[in-house]
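Excluded from the complex is one protein chain; the other protein chains are retained at their positions.
Moving on, here comes chain A:
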Amino acid sequence: MNAVVLIDTLLLLLVTVTAVAIIEVRSLYASAILTGIYSLLMALVWVNMHSMDVSFTEAAVGGGISTILLIGTLVHVGRDEKPIKKRLHVPALVFTALTGAALIYGTLDMPRFGDPAAPIHHYRVPEMMAQTVGFVNGTPGKQKPPEGFDVERYRRFDGRITGPIPDDPKDTAWRENSALRLEGLMVPQVHAAHEPHAEPGHHLHPPDDFNGHVPNSVTSLLAAYRGYDTMFETTVIFTAGVSLILLLRRPRREGYLQSGAVMSDQVILRVVSKLSIPFILIFGFYVITHGELGPGGGFQGGVVLATAFILYALIFGRAALYRVVPPPVSDILTGVGVLIYSGTGAVCMLLGGKFLDYSMLNRELPGDGESLGMTLVEYGVGITVSMVMLTIFNQLAEERST
């Protein structure tokens, strides 16, 4: 048993116990705090499984924002559950037991944890990597196109292979006969062992993206391979912000300025928060800007930025926050983030590429273009996420309309 599995086993036991406690504890306040603990444990589980970006998001969103939102709601709805006579709901228990048994029966067919032969580690992985990290002749990373390489012609060529790729990497005969070579173009290196789609008629990703400036493949998949998905994900968050405004914002004639509780008379809180807010903001911007270099990105950085504003509002009151970020400004910025994202895509189109084809932003060094495009997109996501989180906090904290 290796360390990963051991830690995983123990952490998941803790997680399960916490989950039961969240459901069964009667005080909603305790439930909200336990949710924060649950999220932090989950963040550890994700780190243990090498999923740094997810861990970062879970810690910021689950451990931070969700808990604040829940507690903010409890102020309005009361902190205790109504006592129930019978603790155990038998029909629900039977139903969940049956569903769970069916699902567990389903898991018996799953590949074992960490199995390198699992289909997920083969299906389209080289293709995704070629598109995001940039494989040139089998080496990932920062490389310049070879002398006399015609990027434009490659873009027009759709890279269809004509014969099967043999298992033996030394067997290069197929390369000579491939349609790419017959066109007089370079044939990308393909590892047959990692190439489940090495059958005739399948597309090879042409090696035209000498990007390799985006080491964090999670971010590059997020912004390139699944760029549309992320764009609409940002739109979903924008929609959530709009819903909160529609559901809870007081009519404008009643005014925005509502202070709520102010804790600025507490010297320690005031000093510590004033000292830490600039660092939280810098950290947020750092996380967004370095999204394509290491763990982090627009979602995580946006949430971190929002926490700085929320901390300010908690200590100095929402009236003070509204002086710093007036609601009209935050409303407009939520839309601006989505606009930056889709605008980047549109600029790529105007420059002659496809929507969100970032390499168009720099014809000379497509890799730098990718890097630039992803940073722009991450900033769009970050602005929307931070301002929506701020709006959600403000609306949930706002007092009853009179």
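Keep in mind that, in the parts below, a residue touches a chain if its C-beta (ideal position, glycine included) is under 8 Å from a C-beta of that chain, and two chains touch if they have at least 3 such contacts; residues count from 1.
Heads up, the rule we're going with is that contacts and distances are computed from a predicted model.
Name of the non-displayed chain as stated in its UniProt record, restricted to "ABC transporter permease", "Cation:proton antiporter subunit C", "Sigma-70 family RNA polymerase sigma factor" or "Spore germination protein": "Cation:proton antiporter subunit C".
Considering A:40, A:237, A:315 or A:338, the position touching the chain not shown turns out to be A:237 (whole complex). Interface residues of chain A with the unshown chain, by the touch rule above, are 1-2, 4-5, 8-9, 12, 15-16, 19-20, 22-23, 28, 31-32, 35, 38, 42, 45-46, 49-54, 57-58, 61-62, 65-66, 69-70, 72-74, 76-78, 81-82, 84, 89, 91-93, 95-97, 99-100, 103-104, 107-108, 110-116, 118, 120-121, 125, 128, 133, 139-142, 212-218, 221-222, 225-226, 229-230, 233, 236-237, 239-240, 243-244, 247-248, 293-295, 297, 299, 303, 385, 388-389, 392, 395-396, 400.
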